[in-house]
Each structure stands twice: as structure tokens, then as C-alpha cells.
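Data block below; observations after.
Shown here: the complex without one of its protein chains, the others still in place.
The first chain written gets the first letter, and so on, giving A and B; residue counts start at 1 in each chain.
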Amino acid sequence: MKMKKLLAATLSIVTVSSMILAGCGKTEETTQATDTATDTAAETETGETTTEEVNGDLPTITFTHGYYHDESEWAAAGEMRAIYNEFAELHKDEFNFVVQADETGAEGIYNTALNDLSSGEFYDIADFGGWDIVPVASASDAILDLKPYLDEDAAFKEGAGVCYDQNLVDGKIYSVREQIEAVGFWYNAALFEKAGADTPDQWSTWADFDAAVDKLVAADIMPFGLNAGWPTNILTAGYSQRSSDARAFYETGRSVTDFDDATFKDTLNFMQTNVLQKIDTANFGPGGDDDEQYRTDFFDGNTAMLFNGVWDAGGAVDCAAGIDNIKPANFPTDEAGKRAALLSGGTGFVVSNKLDEAQTAACIEFIKYMTSPEIAARIIEKGIGMAPSTAVDYDALLSKVSAPEAKLLVEACQLCQKADYQALGLGNTFGDAEGEIQGKYAGLMDGSKTADDVVKELNDFLAASE
Amino acid sequence: MKQHKKFLTRKNGFICAFLAPGILLFFIIYAYPLINIFVTSFCKWNYKNFQAPEFLGWSHMFDNYIKIFTSDANFKMALINTMKWVVLTLVIQVPFTLIVALILSKKPRGWKITRNVFIIPNIISTAAIGLIFLNIYNPSRGIVTEIMNQIRPGSNISILANEKYAFWGVTFAFIFFGGSLCILLLTQIFSIDQSLFEAAKVDGANAWHIDTKIVLPLMRPMIGTVAVMAVNYALLLYNEIALITGGGPDNATFSLSYYIYRTALGSTKLNFARGNTAGVIQFILGIVLVGLINKAFRTNEAD
Partner (left out) sequence: MKQRNSGILGRICSGMVIAFVLFVSLYPIIWVFLSSFKEVPGGLGLPDKWVFDGYVTIFTKLNVGRYFMNSIMIATASTVISVIIVAMSAYVSARIDFKAKGIVTAMFASTLFIPSISISFPIYRLLGQLHMKDSRAGLIFIYSGLGIAVTFFIIRSYFLTIPKEMEEAARMDGCGYASTFFRIIVPIAKPGLATAGIMVFLNNWNEFYFASLLLKTKEKMTIPALLGQFTTAYSKNLNGMFSAIIVAVVPTIIVFCLLSETFVKSLTAGAVKG
């Protein structure tokens, strides 16, 4: 009896709470109903569907991606979905290409893949959006080597561009990406002018960088905002491209066993005295995903340079610094006039090696489509990012786009493409050690650490992670 | 005799029936993983042999433990920090929450609102809490740097970028948020028989006496539970670190859980063996701590 009473009490609490919670409750079911209605309407309109009538006779492949955001939130997501769905529509007579958005994004796809791998499964094909699943998935013999397909098709190889060399590990290429992280930096021309400093496009070597920084500081303009992470890593990586010795050490980053290298120490010294100690503590953040103060400061017009990728052209829209003042740049080197930029492909499309021949062919077809010149142009035009292809004609694109932020993006991409030296970002180069390196910036800044201390600590880390 | 036996079987039947669902749940969700953690801490298990952990061999079985204690600076940092946080919750969070609960139990004006408001930080997602503290500590916009500048002009301290202060930055992001623990304590105080208070008042006891002589002794088991929960939170501390400092600056705010994450999942090496070794150590620490707390708060309980 009492049990019943208890149950009744619990149930009533539950119902009451659900009624309150769904204060929007009444509209609840109706919206759901109308929503499905509009959904289906939208599907037939734009062909944006995930569950089209699946033809049982045709091979079926499920493609998972992380572009789940509403267009109003991230226009790129809508465009990417449209690109995928157009492919599915185009080939609907040959195979069923099921496009599935993972609402937890690229990180969610990566976590799920790890869990799947632990029970011997893997996606048919998925876009990992930079999350590096390759080492573990290839060691588990779960994914397909794309190299043979790239080698037999010159157009495909050209489309894959920098990904071909960057993702080539032990003679195999497990991943190709349709867009890459292209990184130079941004500057505020008005602030440079005010300080009477040479703008980055006039620099010939890093000495000009130093001179400009000093002039900015003298004019009471903060040269840049940094933090114990991303923007500072960009500068570290950029400065590491200054000479052939420095580049040689940098290139061995993935397999580095000893940080006791003269060029690396020089980089640290440069970061300490010429970069970190030039700015106030107020302009040095703790780092981490949520620390974007350095961007805010730049777009508010308070700092002269911003170390971030080409995609931040979007940040210039409606900013206090004024979009007309914001210009893209690539890095100088110590070889007069030569330029450097960071281009990281990273992990993108990864295909299971357990698919049958027809399914595999469909996946390859899809990756070819995604790296084709048409899609590459679309990715840049729509301001989504930079394409890996080395064949993109940026001059043509520049005349095609009209929005100022799109122009900025194209210009930035162009500078990265034109750079004499193109290297991977710090994370793609040093792997886990990136996290350790960025941890040392604060100590370098306040002088509690020297370059030698940092090198020793990094070597201890390498030894411990053996 | 017969009567007694019947009684026993009935008792055993009852015990089994009542324990079965709980134990089943325990086995499915915890037992297997627990064994898994223990076993793999004696294995080589990283991205290279992700699907098949390999036993290190009898002569090398403690290699993970030896390595983690001798050459892993991050682990050492994580262990020390975690112990500090555990002590701090016992010294600050539990007494603070207890005091609040005792004050609210007198039902001063606005006590209900205070009780409900106190739990808000526990309801808000930690993602928000993380961002809030990131802003508070932000040297150019936040208030903490400004206050420090008033105390020591020109110090311009950036809490989270400074190895010495970042630990406290993380600590203050959770140490005063004891709302749910307060609810537990309040529930317990209110269930104390009112006649005890009345009798004490008749005897001329004041509020302080009632609290220390009657309420606190009666609440010992619940205070113990609250202490266990608080310690558990500190021992598993993860979100605040991931969201506010990311373990930095220079790994100065690593906690055990964050170390496990970074070692096992947060690196492409996926060193699960090492992560699980830390997991075992964390687990044993927890058992020991709970044992100690239970001992300290043991009441007339039989076992």
C-alpha cells in the first residue's frame, strides 16, 4: 500500500515537474509535429536529407561529419552539408551515400571512434576535422591506405595538395582533408602607421619584426596579445622557419628525442626577450579553448598583431578596429625577402578498410569530389577555409568575391600559398610535446626559466612519456 | 529449531532480493571496468596495441608503477595537487557548508531563498563556471588583478598565468560551492526530534550549546557522508581544471583525473596503461581516505 503511495507521489512529482519544465510544454508537441513537417518540406526542397529512400540493391555507405550547426550559427556548416548532399544526390543511382551529422562535433566523432575501435569497429567513412585518429586506427588495422588511389590519379593527388606529403607516414597516407589550417598572422595597419613602424608586408627579415615591435612599444601600442597556447605557438612555429638549420630541426619534430638543439634554443630565447617580455602581463592569457582575449584585444583595436589562421578573416566583420585596417601577412625569415607560412592538413577523411570493393570505390569517389577544384573554390569563396590544393587560382578568386571579409580570406590564403617555406603547425609537428612547450611560456615571460631550463624539462618529459 | 531455520531462510531471501538489483547494476557498470583498470595497469597498452593489452611479464609487472613514481613529473605534480585539494575541502568546504547549514537551520529571515540559491552553482554547467572564473581572473577585464593591485601596487598579477597562483585560482572555483552538501546537512538537522531542543531550552542551553552538544553529535554520520562526497569531488577534480587552466601554467594545476585524461585520451599515444596505473592509485587513495573519514565519524554503528 505504502509502496503504491510512494510510487504515486514520485509519479506526481515527475508529471508536475515535466509540466513545469515544459513551460513551453503546451507548444511542445505541436512544435514537434510542425517541425517534422517543415523538416520534410525542407528536405524535398533542398535535397538536404539523411534518410532518403534507401535503395536496397545498391551499396550503402554512411558518412559521418561534425558540421551539425544551424546555418545562422555557422554558415560554413550549412554549406558543407549542402556540398555533401549534392554528392549523395549526384550518385543516388550508383550507391546510397548516407550523410550523418554528429551533434557532438569532431571531438565527439574522435571519442566515438576510439570506443568503436576498442570493440573492433570503425566508421565507414568520417571526417575527423583535425582530430588525429590515424596512429591508433592504423595500428589497429582498421583504416584504408589512400596512397595507391592518390598515386594512380594525378588530379586527385593535386587536389590533395599538401596533404599528400604531410600525411605520408611509413609510405602510407591514411587521411586526406578538403580544407587545411593555413596560418600566417593579421595586423592592424592603422596602428603600425601611428607608431611609424614598417608594416609586415615591407619586412625583409625578422630584424624588421623586432624593429617594428620596438616602435610600437615606444608609441605605447601593445604589439600583440598572447597566451600560454595557440597564438604563441604560431609565432614559435613561424620563427622556427627562419633558417635552413632551424627548419631542419623543426621538420624532425614528430620523432624528436632531444630538444638540446642550438636553433631550438635560439627560438626560445627569441620568444623570451623579443616577444614575451615585450608585452604586459595583462596581455598574456592562461591559454585554453576559452581564452580568446588576444583576439578580442586585436579586433577591438588595442593590439597591432594577431597570430591566428586565415579563417579569422571572419573576426574582422563589424569590429572596432575597422575591417579596412586589418590586413593579412605571412612570416619573414632570416633569408632576406623569403617568406614562410604554416599549412597543416591534419586528419580529415578516414575510410574503413573493412568495406567491400563497391563501397570503397564510393568513398574514394567522395574524397575526390571533396578535393576537386570546384569544391576547393567553393570552400574558399564561402569563407570556410583554405583548400589543400596547390593549384587554386587565388587571383581569379579575388576578383570573384565581393564581401570584404571574403576578400581578406582569399588574400590571406594567397599569402600562405605564395610563401617560400610551408611548414606544419607546432601541434602537428611536436605532437604531445606541444602542450609541454606552451606550458613554458609563462616561465620564460617572467624570467623564472631560461631556454636551457626549458630544454631540460622538455627532455625529461620525453623520457617520462617513453 | 525449525522455527529458527525458517526465520533464517526468510531473512536470507530478503537480503538477496533486496541486494540483487543493486549488485547487478554494480557488476555491469563498475565491476568489470574496475578489474579492467587493475589488470591493465600491469600491461603495455597504448595506441600501438590498442585492441590487445599485453601483460608486461612477471619480472616487469610493476614497470608502470615504477615509471610513474620515478620519472613522471606531471604525475608527481598531479598527486601533490590532488592531496592538497582533498585537504582543502576538508578544512574549508566541509566546515563552511556545515556552518551555513547550522545558520540556516535556525530559519533566519530568507533562509529558504539562501538554501535554494546556494545550490545554483551546482546546477549551472561547469562550462559556464569555468568561463566565469576565466573572466574574473582575466588581468585586463577581471577584478582579481585589480584588487591585488590595490594591495600591492604595480604587481599586475595574472592569476592563471602564474604558477604560484593558478592553484588557488582553481581552488576558489569550487571550494565555496557546497550547496548540495548543505541540503544534505539541512535535511538531517530537520529530522532531529524537536522535543530534544525544547528540553535543552528548558534546561537553559543557548543556541551554541544546542548546536555543539545536541545537533553535531547526532549529525556525525551525515557529516561523514558529506565529507566523503566533498573529498570524492576533490579527488576526482577534473572539469574546473580542463576548463579554466588546462592543467597549466606549466602543468602546475594537474590533478589526478586530469593527468589520467591527458595520458590516456588527450594524447595521440593513448597511454591507457599509464592512465590506468594512475587510476589504480587514485582508487586506492580514495578507499584509504573513506576508511579514515569513516573512522573519524564512526558512531554507534555496529560494524
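Throughout what follows, contacts are C-beta pairs under 8 Å (C-beta built on N, C-alpha and C of every residue); 3 or more make two chains touch, one makes a residue touch a chain.
Quick caveat, the model's predicted, so the values are computed rather than measured.
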Consider the whole complex, including the chain that is not shown, and state which of A:Phe63, A:Tyr149 or A:Trp311 touches that chain. A:Trp311
Across B:Leu131, B:Met148 or B:Ala200, the one contacting the chain not displayed is B:Leu131
Among B:Gly169, B:Gly248 or B:Gly275, single out the residue that touches the unshown chain. B:Gly275
Hidden partner chain, touching residue among B:Phe75, B:Phe118 or B:Phe167: B:Phe118
Please output the residues of chain A touching the missing chain, sorted low to high. 1-3, 6, 10, 13-14, 16-18, 20-25, 27-28, 31-32, 35, 66, 68-70, 72-74, 76-77, 100-106, 108, 111-112, 115, 118-119, 121, 129-130, 289-290, 292, 296, 309, 311-312, 314-315
In the complete complex, which positions of chain B touch the hidden chain? 10-12, 14-15, 17-19, 21-23, 25-26, 28-30, 32-34, 36-37, 99-100, 103-104, 106, 108, 110-112, 114-129, 131-132, 135, 138, 141, 143, 176-177, 179-180, 183-184, 187-188, 190-191, 193, 195-196, 206-208, 218, 221-222, 224-225, 228-229, 232, 235-236, 257, 260-261, 264-265, 275-276, 279, 282-283, 285-287, 290, 299, 301-303
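Rule of thumb we're sticking to: only the chains that are shown with their structure count from here on.
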Nearest whole angstrom, what separates the Cα centre of chain A from the Cα centre of chain B? 35
The residues of chain B that touch chain A in their complex are 47-51, 67, 71-74, 130-131, 134, 137-141, 145, 156-158, 160-163, 166, 243-251, 262, 265, 267-271
Chain B partner contacts - residues on chain A that touch it in the complex: 111, 114, 117-118, 120, 132, 135-136, 139-140, 227-229, 280-291, 293, 297, 431-432, 435-436, 438-443, 445-446, 448, 457, 460-461, 463-465
